[in-house]
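With one protein chain held back, the other chains of the complex are shown just where they sit.
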Amino acid sequence: MKMIVAIIQPHRLDNVREALSDIGVAGLTVTEVKGYGRQKGHTEIYRGAEYQIQYIPKLKLEIATDDKTAEQAVVAIRAAAGQNKIGDGKIFVFNLEDAIRIRTGESGDEAL
Amino acid sequence: MKMIVAIIQPHRLDNVREALSDIGVAGLTVTEVKGYGRQKGHTEIYRGAEYQIQYIPKLKLEIATDDKTAEQAVVAIRAAAGQNKIGDGKIFVFNLEDAIRIRTGESGDEAL
Amino acid sequence: MKMIVAIIQPHRLDNVREALSDIGVAGLTVTEVKGYGRQKGHTEIYRGAEYQIQYIPKLKLEIATDDKTAEQAVVAIRAAAGQNKIGDGKIFVFNLEDAIRIRTGESGDEAL
Amino acid sequence: MNAADTGWILTATALVLLMTLPGLALFYAGLVQSKNILSVLMQCIAVACAASLIWFAVGYTLAFDEGNGWIGGTSKLFLAGIDRNSVSGTLPESLFAMFQMTFAIITPALMIGAFVERIKFGAVIMICSLWLVVVYAPVTHWVWGGGWLAERGIIDFAGGIVVHVTAGVSALVIAVMLGARKGFPEKITPPHAPWMVMVGASLLWVGWFGFNAGSAVAADQNAAMAMIATHLSAATASLVWLAIEKFRFGKPSLVGLVTGTIAGLATVTPASGTVGPLGGVLLGLAGGLVCYLAVEVIKMRMRIDDSLDVLAVHGVGGATGTLLLPFLATIGYGGTGLAEGVTIGNQFLTQLIGVAVVAFWSALATIIIVLVTKSMIGLRVTNDEEVEGLDFTYHGETGYRQ
Amino acid sequence: MNAADTGWILTATALVLLMTLPGLALFYAGLVQSKNILSVLMQCIAVACAASLIWFAVGYTLAFDEGNGWIGGTSKLFLAGIDRNSVSGTLPESLFAMFQMTFAIITPALMIGAFVERIKFGAVIMICSLWLVVVYAPVTHWVWGGGWLAERGIIDFAGGIVVHVTAGVSALVIAVMLGARKGFPEKITPPHAPWMVMVGASLLWVGWFGFNAGSAVAADQNAAMAMIATHLSAATASLVWLAIEKFRFGKPSLVGLVTGTIAGLATVTPASGTVGPLGGVLLGLAGGLVCYLAVEVIKMRMRIDDSLDVLAVHGVGGATGTLLLPFLATIGYGGTGLAEGVTIGNQFLTQLIGVAVVAFWSALATIIIVLVTKSMIGLRVTNDEEVEGLDFTYHGETGYRQ
Partner (left out) sequence: MNAADTGWILTATALVLLMTLPGLALFYAGLVQSKNILSVLMQCIAVACAASLIWFAVGYTLAFDEGNGWIGGTSKLFLAGIDRNSVSGTLPESLFAMFQMTFAIITPALMIGAFVERIKFGAVIMICSLWLVVVYAPVTHWVWGGGWLAERGIIDFAGGIVVHVTAGVSALVIAVMLGARKGFPEKITPPHAPWMVMVGASLLWVGWFGFNAGSAVAADQNAAMAMIATHLSAATASLVWLAIEKFRFGKPSLVGLVTGTIAGLATVTPASGTVGPLGGVLLGLAGGLVCYLAVEVIKMRMRIDDSLDVLAVHGVGGATGTLLLPFLATIGYGGTGLAEGVTIGNQFLTQLIGVAVVAFWSALATIIIVLVTKSMIGLRVTNDEEVEGLDFTYHGETGYRQ
């Protein structure tokens, strides 16, 4: 199994989620994060003073899938999250050794 | 070493933590996340209009353990977090290549 | 590639980020987390009653790097985050199978 | 000049300002998404400032200077001629102008609720400024400035027509011309801070004592009766809303209850000088029910994105009170009854004409104002700006940084 | 009728409403967990609305209509007979009834602090409604309505007995019968928003000027003296609390300081018409110390979950002021002294009887009210509801969505 971690622009969340359900990915976990990268943060001005906001709000999605779905998922996320702007984000893929559904104790692919 | 990632219902946190210390797991990291899965989110009604809240507050626990403790930990978490309700959550197990305690520089199992 | 996950004291963030850019690590993702470990949480007193705050605010940094940079990064983080106090935090290293830059589709090291 | 009346109206003026700043601002800000909280607060306070200067420059004279039946004169432009000895009734005229200024502040600010989260900041200022001159000032003259409706004997003690019907109708027009928020109605997100909505509503409630009891422009039994009628209407309408939600959904909500509060306050406003305590309770009953239905009809049935229900709560409430007043003037104790020789029927007709003509004029003038604004600076923010939120895109700020 | 007095009491009425909405509501809401913030705000405003209608229907007449020593008459049910010419002292009677209504609003609302985070919403409304009729109205009659305690010459200027002792004692009774919050005392979580507690306390402080100085029912030197005594007591008690925390824990807390503020305000309330500035300071000293100890005793020693310390701060404070008043009436300048021929001893005895009998009656009646409520709709939410939080389980809303 794989764990796909995607850092995306907050307002692309619904797009991505729909794209994922289209390929049959039912669940995911979302975390509010702040990102630092190529994209320059914006500046805010208070009483004439400039403040550089370097950390940009992003959403981190964690999606556990079986091996074959993983690739589709990556493609789907890219398509749904991409606006071809700096700051669109990144996708990271990890090997997931095991998954257990707490309620039933099912493990492996059935747990997803 | 393993990194165990558990998505649980927020109010089960204390149960789980106690269950873990019983098996000698001292540390963990908690993140507030929002989950999307089988469990249908609730609806809220404002001025007669229904709002579907699809993302449900969950807690994500990250627990680094040595290989042998890992299995007990998974069992312990299941027992402590499970209420046999949809939405109880999931446990994910990753391989952890290395761990370092910043303060001392110890690495590997001693770092946990 | 490696994914380095560091749990640090919130006020060390800028130090760490500078240390990382010095070794050419451009991007990272920050998450506000709460930690439980050796460090005892503080107590707060309201109207004479003591409240034990067990979960301590920490920051979790996720940094994807290529294999060779990874080691320097760990060293840099330790140096920048360490105050040799309990609670300084921990660094976890994972194997990262793949990384994709959403905007361009580049993958592997170029995506970082 | 009467010092006791002066003291009370100085106080009432502070209370009515409190209604807008921060009362109404918080009431509205809590109902939007967190990414737009500052834009709503900004719109409220900027409109308040602009309205103050416009009232000083032209509003007061157009509304209260002697003129013809349709519009006041211009002898008091920039409050010309008002010195320390000028009086209006038992008050220094400077105080009367100031008290009325706080009404001229809150009325356009009320409209903001209809177009939040998607309108250009500049458009808000331009629309509200023009509106104050073209709609509010003349209508105030008609009803309170000795104009044709005053002549006809219309009763609008504290502004059911002048404030709530004008703002409510115009708000709806603007909402329609501007278009709904992205994703309306399915994908709208719920109020980001119900607690803030309640705080705003509470301050509106307290401030409304200055609004209604202050409209007696004296510290007397009429002010006292207005206060108790106002309070009982607010309490009743709140409980009506609570009961409806309890029976329909099982869970009475805080946002629902305080929406009822505002409905009750808007409904009693025109009648608060005419009815007694029992009349206040009955108005609260009526206002709570009618406004609840109005929200249903406008948002659910007609699917118009009058985002924070300005017409449904304020406009409909104000109209309801205005039209019911003839029937309640003699109910229970403490009412004033109607003027010598005026039948309930006559009075009702007058009230009806007032509501209808004012609603018509508000709608017509607002259409023109919006068209002009649109052609000059445009109305709506871009899709990206709406998605990112107006706080940063229009004001360069972040609402919460904890 | 006196216009100046009328103007001041119109103002005072607005200030006392501000104490509850949003003052007390915020003070309490900031002290609970974030998952219960809306439920507390909802309980405060819903009780305020219900109390208003009950006061209109039966409360006022039972408290202030002529009756016997124990209860008022019924000739003013639904404020019957109160028209625009009715006066009460130098005020329009409608205003007196309205001013008193704001007291009838805050008193039951004070009790909410004792049973937050675990009580059914319906039970709050039912208990507070019955309580207003069975406890508050009669006691008000005894003390302010010409009842037996008034006959006996008791002194309770603004409600140390009528408001604080009744609410404090009854609150404790309810807390005991309801049971403690899950995990009390070890696992209770700290206040979720100390800043909100401070804002609520500040508004209570400002509003208390209307409460105490308004109780002079005139714009005169007694109102003025009441205001300064009230203010100095609040300031002193705040610093007492600060000092205690500084010496005991090293860190003076904001929640602690403002708790002292409320203790000082509750303590001076009954005496604010009798003492001068120095008396106010001394009452603040006493109130700060005694209430601090009371919190210790009730929460730590007796382990009773009077969650937000209603008895310890309000009840004990009000009683302390009531009992100290005879001794402070002539201290320093500005005090009124005691009535012709009344010794400190006599007065103290009267005060003591008042506190004791009222406390007894409040406890007894509340026990019955709670038993009735329990049998009819139950008191306590389920364990799961308590864990999930009342905001969503009872009101279907979320407090913060940022």
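So that you can tell them apart, the chains are marked A, B, C, D and E in the order they are listed, and the count of residues begins at 1 in each.
Operating definition for what follows: a residue touches a chain if its C-beta (ideal position, glycine included) is under 8 Å from a C-beta of that chain, and two chains touch if they have at least 3 such contacts.
Given the structure is predicted, the values throughout are model-derived calculations rather than measurements.
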item	value
Residue among E:39, E:129 or E:236 touching the omitted chain	E:236
Option touching the unshown chain, where E:62, E:193 or E:291 are the choices	E:193
Residues belonging to subunit A that touch the chain removed from view	44-49, 51, 53
Subunit D residues that touch the omitted chain in the full complex	1-4, 6-8, 10-11, 13-14, 17-18, 21-22, 25-26, 29, 37-38, 41-42, 45-46, 48-50, 52-53, 56, 78-85, 91-92, 94-95, 97-98, 101, 121, 394-402
Subunit E, residues in touch with the chain not shown (by the definition above)	2-5, 7-8, 11, 15, 34, 189-195, 198-199, 202-203, 205-206, 209-210, 213, 218-225, 227-228, 231-232, 234-236, 238-239, 242, 249, 251-255, 257-258, 261, 276-278, 281, 332-334, 336, 399-400, 402
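Definition applied: only the chains that are shown with their structure count from here on.
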item	value
Rotation angle (°) superposing Cα atoms of subunit B on subunit C, nearest 5	120
Centre-of-Cα separation between subunit E and subunit A, whole angstrom	52
Shared interface positions of subunit B, touching two or more other chains	31, 44-46, 53, 94-95
Touching two or more other chains - residue numbers and ranges from subunit D	189-191, 249, 251, 253, 255
All touching chain pairs, where touch follows the definition stated at the start	A-B, A-C, A-D, B-C, B-D, B-E, C-E, D-E
